[in-house]
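Excluded from the complex is one protein chain; the other protein chains are retained at their positions.
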Amino acid sequence: MKKLLNKPEDFVPEMLEGLFLAHPDQLSYEEEIYSVVRTDAPVQGKVGLATGGGSGHLPVFLGYVGKGMLDGCAVGDVFNSPSADQMLNVTKRINGGKGVVYIYGNYGGDVMNFDMSAEMADLEDIPVRTVLVKDDVASAPADEADRRRGVVGMVFAFKIAGAKADAGGSLDEVADVTEKALANTRSMGVALSPCIVPRVGKPGFTLGDGEMEIGMGIHGEPGIKREPLQTADEVSTRMLTAILDDLNVAAGERVAVMINGLGATPPEELYVLYRNVHKHLADKDISVHRAYVGEYATSMEMAGASLTIFKLDDELTELLDAPAHTPFFTQV
Amino acid sequence: MKKLLNKPEDFVPEMLEGLFLAHPDQLSYEEEIYSVVRTDAPVQGKVGLATGGGSGHLPVFLGYVGKGMLDGCAVGDVFNSPSADQMLNVTKRINGGKGVVYIYGNYGGDVMNFDMSAEMADLEDIPVRTVLVKDDVASAPADEADRRRGVVGMVFAFKIAGAKADAGGSLDEVADVTEKALANTRSMGVALSPCIVPRVGKPGFTLGDGEMEIGMGIHGEPGIKREPLQTADEVSTRMLTAILDDLNVAAGERVAVMINGLGATPPEELYVLYRNVHKHLADKDISVHRAYVGEYATSMEMAGASLTIFKLDDELTELLDAPAHTPFFTQV
Amino acid sequence: MAITAQDIQDAMKRVAAGFRTNGDYLTELDQAVGDGDLGITTSKIADALDSYADQTAGDDLGKYLAAGGMAVNKVASSTMGTLLASGLMSAGKVVRGKEVLEPSDLATMLQAAFEGLQARGKASLGDKTILDAMHPSVEAISQAVQTTETLATAGQKLVDAAKAGRDAVTPLRNRVGRASWVGERTEGSVDPGCEAWVIIASSLADIG
Partner (left out) sequence: MAITAQDIQDAMKRVAAGFRTNGDYLTELDQAVGDGDLGITTSKIADALDSYADQTAGDDLGKYLAAGGMAVNKVASSTMGTLLASGLMSAGKVVRGKEVLEPSDLATMLQAAFEGLQARGKASLGDKTILDAMHPSVEAISQAVQTTETLATAGQKLVDAAKAGRDAVTPLRNRVGRASWVGERTEGSVDPGCEAWVIIASSLADIG
């Protein structure tokens, strides 16, 4: 695991600079490069949608800023929350008169900073609603679901919120349907190798040659259990079982499925995982409305994958199917 | 470097099965799963476009089968040419009455099999033109450019050919403009770590902790030089210099730029590379019409990246800008 | 024995130095139960404190401290950075308007800082967070200041109680924050935030 870097401390600003140079008609910034907004922000008459979090997860977070999804994103250092100040910059810039929804993962630092930002936005008369993403079933049992962390399931939240905001939804309507989407979303992941934070320069943990870490998040923090590596079918069946134990999906219902690569795992392997998940769902008479297989939320060069199941009703299906166009996510 | 697999020998068929299950409205097959075609093939009155090659490079090859790009793809085992027979299946299925263009990388096995297939297609009165991709400047000097291998530059060839075929071009018009595009396309790559062919189970080579391999292709075959790892700026400047030594781009001209990740290298690092390339081009008064930063042709879990420069004129710009929609490439 | 702006600035520099010396150790602790960034966070806090301590304090030490909190959050916005920023802001608020401080103010400020951290992070005692090292240590100094011990003795008590608080929760399982996801495997690991407080207490204890 080696990196193409200049100075480790320049990693995030240089990455951002590259992004702005590569996507000049999609991405812009407010005050400083760490507060990323759509070039057409604020979109007047539309609820503004903001996210934020540490770097190292591309396409999460800022890769989903664009038409049909988010309006802005506060960008932190690798695996680190951005500051309340940055979030406030984003909030002010993207407010198109209908208020702003914060949609982000349930991590201590992010929550505290977004809360501070919301308090400050309130002083400036910008109404803010917060929707926390807590989709990772491995991070806490069902009776402590509020402690769960947010992982790749947030992409579905961004998509649904974006479509609802585009459709003219009010602040509460957008926040409510996003909460409904998240209530229907569960994820679980497994890691096969660690990742390296550029400033730290060495892996945060080690995994033996034949080992995997079950339930690992997207920050290199340890998972819930370390076990001998299993086959693709075993691993994916296990993730699916854990998710369906937590999210009730009945025969005849339909879902969206996401197989997310954590970084180093090739797309070929993700499709091998998808194959097994699809078959198990078909056996249960659950139909797949859309399959998303690829890298949607990564941990830099970590090897591994996660599964997300998003249960759909008619309203959510329509919002999921709406077009979107961001630097990392285009749906027609 | 560990893999999520079932039996290594099932890797390719299970990956294909996953792809067909995930993209049922985009991908179908002819006779056997290794001959992939668009669901709407043959598109009557349009020149058919086929590619093919070994597995392990997703999105290359079959990921570009879809509207605005390819009609079919013959899929080989990992890093192995498909057979002439498979290619012929694809050819027959995608021929919409105007003949078929073969666009693929300059590898011995592929050339021999596509040639056999073309001979057989000829017996069935399907006219075929072959356009070989030879974009990798590191694989042979300019005076032996015919020996060069084809790497990620083929994505631009697929895009241009697809747009021209959609625009109603004849077999020769499509093949000719694709050849023009490739004459304007050069790539170069660097690898930081090896990859593992599932059936082999161990890396094809080793790279020391502080080493990189310059000019490595996308099959794990050794590059032209092994050197101490350099910074992102040094590596990208070097790739750009090698390319511009070979492809004459004058001040005032415009290009498309692709920074391609080989597998394990995270998008963040790709944008750090892009930043430097963009700045150097700007210094030379070369403008970037479109930037493609991401994974377009991989070597499974290999770490590393490549740079491709595609020089544009008005005709090529228009064809590049046309929309496309495949399982791995959507442009609006 | 009045405490001046210079004393406050010296204390900031000592905390910065303490963070620098112990950054790698904090990273190690955080790698075991979290995401391994705590050393980076504390080094950013150290930079912020160092350069903030070089700025003129003005005649309102409370305002000076609160603005220092905002400066810390701006550069170090992870959990620890944000918590310590909230602590500094709260500590500043209770001495708003003062140009010099009394030893008893120190206890009040530390108490306020503790409350600020608690309000921002919403953790409870026993959740195995920085609060568990901070709480006994703040109690100890409040008592010490009431019994008019010397600042040196009070400082020693601050540190001892911090260490005892840290050690008392080491056998427990982390209940909030990133480490809580690691579950039972956190039992027996020193909480990185507790250790950070021990470092802060030890650095502050040099005062007087």
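Of note:
Letters A, B and C name the chains as they come in the text, with residue numbers starting at 1 for each one.
One rule holds in what follows: contacts are C-beta pairs under 8 Å (C-beta built on N, C-alpha and C of every residue); 3 or more make two chains touch, one makes a residue touch a chain.
Small disclaimer: the values here were computed from a predicted structure and weren't measured.
Note that the undisplayed chain, when the full complex is considered, contacts B. Residue B:D77 is the one among B:E14, B:E30, B:D77 or B:E295 that touches the chain missing from this view.
Against the chain not displayed here, subunit B makes contact via residues 76-86, 107-109, 112-113, 115-116, 136, 138-140, 147, 149, 197, 199-200, 204-205, 217, 219-222, 224.
To be clear about the criterion, only the chains that are shown with their structure count from here on.
Chain closest to the overall centre, judged by the mean of its C-alpha atoms against the mean of all protein C-alpha atoms: A.
One finds 29 Å separating the Cα centroids of subunit A and subunit B. For the pair subunit A and subunit C, the distance between mean C-alpha positions equals 32 Å. Chain geometry summary: the mean Cα position of subunit B and that of subunit C are 55 Å apart.
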